[in-house]
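Here the complex is missing one protein chain, while the rest keep their positions.
After this line comes chain A, so read on.
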Amino acid sequence: MNSVGEACTDLKREYDQCFNRWFAEKFLKGDRSADPCTESFRNYQRCVHKAIRDKDIPIEGVDFMGPAKDKGHGD
């Protein structure tokens, strides 16, 4: 899948590979160790946020339906 910013696609794929591995092999199995993708995420983010600004995509100030609040759970 491509990035919204064409120049960011390679950085995105590198980050996605790292994240998907951590998500499947650690996070979903209850392993609480931090994900090793911080560096690749930072590089990718820098590119994406620039692309969003360049394309003037209105990502700020959106109201969501929001996830339902669970009964009996505090936040």
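Heads up, the rule we're going with is that a contact is a pair of C-beta atoms (placed from the backbone, for glycine too) under 8 Å apart; a residue touches a chain by one contact, two chains touch by 3 or more; residues count from 1.
By definition in this document, contacts and distances are computed from a predicted model.
Student: Looking at UniProt, which of "AP complex subunit sigma", "PRELI domain containing 3A", "Cytochrome c oxidase subunit 3" or "Queuine tRNA-ribosyltransferase accessory subunit 2" names the chain we cannot see?
Tutor: "PRELI domain containing 3A"
Student: Which parts of chain A face the unshown chain closely enough to count as touching?
Tutor: Touching the chain left out of view, chain A contributes residues 1-5, 8, 12, 15-16, 19-20, 23-24, 27-30, 32, 41, 44-45, 48-49, 52, 57-59, 62-68.
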